[in-house]
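A single protein chain has been omitted from the complex, and every remaining protein chain is retained in its original position.
Moving on to subunit A:
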Amino acid sequence: QAIVWDEYLTGPFGLIAQYSLLKVSAGRGRGGSQPCPLWGDAPAPAQEHEVEKMFTLKPGRLPPADVKNIIFFVRPKLELMDIITDNVLREDRGRSPQRDFHILFVPRRSLLCEQWLKEQGVLGSFIHREQYSLDLIPFDGDLLSMESESAFKECYLESDQTSLYHAAKGLMTLQALYGTIPQIFGKGDCARHVANMMIRMKREFPGSQNSIFPVFDTLLLLDRNVDLLTPLATQLTYEGLIDEIYGIQNTYVKLPPEKFAPKKQGEGGKDLPTEPKKLQLNSAEELYAEIRDKNFNAVGSVLSKKAKIISAAFEERHHAKTVGEIKQFVSQLPHMQAARSSLANHTSIAELIKDITTSEDFFDNLTVEQEFMSGIDTDKVNNYIEDCIAQKHPLIKILRLVCLQSVCNSGLKQKVLDHYKREILQTYGYEHILTLNNLEKAGLLKPQASGRNNYPTIRKTLRLWMDDVNEQNPNDISYVYSGYAPLSVRLAQLLARPGWRSIEEVLKMLPGPHFEERQQLPTGLQKKRQHGENRVTLVFFLGGVTYAEIAALRFLSQMEDGGTEYVIATTKLINGTTWIKSLMEKLEPAPF
């Protein structure tokens, strides 16, 4: 049989079908001493299922392959259905043996798609139509994502809460495996919906009371629209910057190859690689685990320290005299070599990033962002933004800045908003009215209602802006944005201590309800906490989370007197660019 892949899916599937990562996840669970059965065993390699060929989905005739079954792995998207239709219709009916078609929807079968296939007259060609329910995909030991790109857009622009339904289902699955979570907190409309659905699912299915000792003490559901600010700012952690600049997809990043040319004597510059260098980034790599969540300004010193340690270790060989010593040295060699190549990679990446962070434009952009976030000049037209429009910088960059200004001013003055809108439409094209309208609907770009700016109060109460930030040895989460403490994570932090009651006023200023629910546990399962034992909180970001926010939560987990460890789940890993992009109207008609 052969599998035809929707290319988008190969990423997430790569994650679950890959043995090494799964192993790591199981070993690195942060849930304390409990084993981590969530990921189970890795699936057997494809060959064992007699998969002979893999293709990517594209229009035209399917490539020849001597197989009986063709299985399409696709997302339920209409444009993909069109390609499949094309594939099926062009199939040579005369060939023998005839090939059978099957379709596998990920994460869910869609009536719409089947209806579509039917209208095209090909539905009957599929012998199996199945779904592969993929609710939460493990990305790291403490990170789960649904990789549902359009969740935010669907919830806030289209009032389509299907992704919330899947989130609730995912949480039920998680509870089936990890025990009922006794406390649920939430903030925002979507959070409320998900909590309601969970309660309802539980009620409708009384058998769900399982006898598993709960791993999580608390579930915190957070709407992305409670904190629209954070994703708009440029992330300044190492991992965050890699994502901002190169885009991390399903833990992989593609980098320009120049810096990764093999440095061997004699063949310097002979044949530079032209393919982008693809690297996997996760906590399995010791060095990466150490630096991923650091502020970028603190990465250089770690790298140079590591370099010294490694060269010292290699120097050891001169001191090895006895056979025993030599043997011990040799036994360490593989580990040392892995460490060395890891160090080389990250030094190269850090160099690439440094080229950008030291550029004038990056600095100017960051300065404006930081001014907005600390509340300076948010109520008038910003010169830098105007200049960027005049020079036709990428539209997404402009939109990020304008939205940031709007959010930091609880909406822009009508005059300012109109000015920006006109400039954007005149420079980038009137059709972008659609995008601007979407941003307005999502609350990212709006006129100031009632002329009142709540942001300063929120900023002060939640201490969102810290002037004395320590990037090298941080003592507060604000290090992840070099001054700005992500609002979402602040909410999580304050929930753990001293509790949300202390910030009632601010919570009321943020959109959506805040609430608390309790799920009764049988007495036998109630936790008797040992002294000094950490609580475990699952934070679910509905609508996406950034790497910087994850870094901030990990920082809180590691604080000595923190008392709370965090596991993170989300609908999608995002950054400002991918997020805004998901809200933009697709202006070009689909290529097929």
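Throughout what follows, a residue touches a chain if its C-beta (ideal position, glycine included) is under 8 Å from a C-beta of that chain, and two chains touch if they have at least 3 such contacts; residues count from 1.
We adopt the following convention: contacts and distances are computed from a predicted model.
Visitor: Quick one: find the hidden chain's UniProt protein name among "Spermatogenesis-defective protein 39 homolog", "Mitochondrial import receptor subunit TOM40-1-like", "Phosphoribulokinase" or "Elongator complex protein 4".
Guide: Per the UniProt record, the undisplayed chain of the complex is "Spermatogenesis-defective protein 39 homolog".
Visitor: Pick from A:A298, A:L343, A:L366 or A:L425: which residue touches the chain that isn't shown?
Guide: With A:A298, A:L343, A:L366 or A:L425 as choices, the missing chain is touched by A:L425.
Visitor: Decide which residue listed in A:L9, A:I84 or A:L104 touches the omitted chain of the complex.
Guide: Residue touching the absent chain, from the options given: A:L104.
Visitor: So which of A:D6, A:D135, A:E149 or A:E244 would be touching the chain we can't see?
Guide: A:D135
Visitor: Tell me which residue among A:I212, A:I309 or A:L434 touches the hidden chain in the full complex.
Guide: Touching the chain that is not displayed is residue A:L434.
Visitor: Going by the touch rule given at the top, which residues of subunit A touch the chain that is not shown?
Guide: So the residues of subunit A touching the unseen chain are 1, 16, 22, 37-44, 49-50, 68-69, 71, 78, 100, 102, 104, 108-112, 114-116, 118, 123-124, 127-136, 138, 154, 158-162, 164-165, 168-169, 172-173, 176-177, 193, 197, 204-205, 207-208, 386-387, 390, 392, 418, 421-423, 425-431, 433-434, 437, 441, 585, 587, 589.
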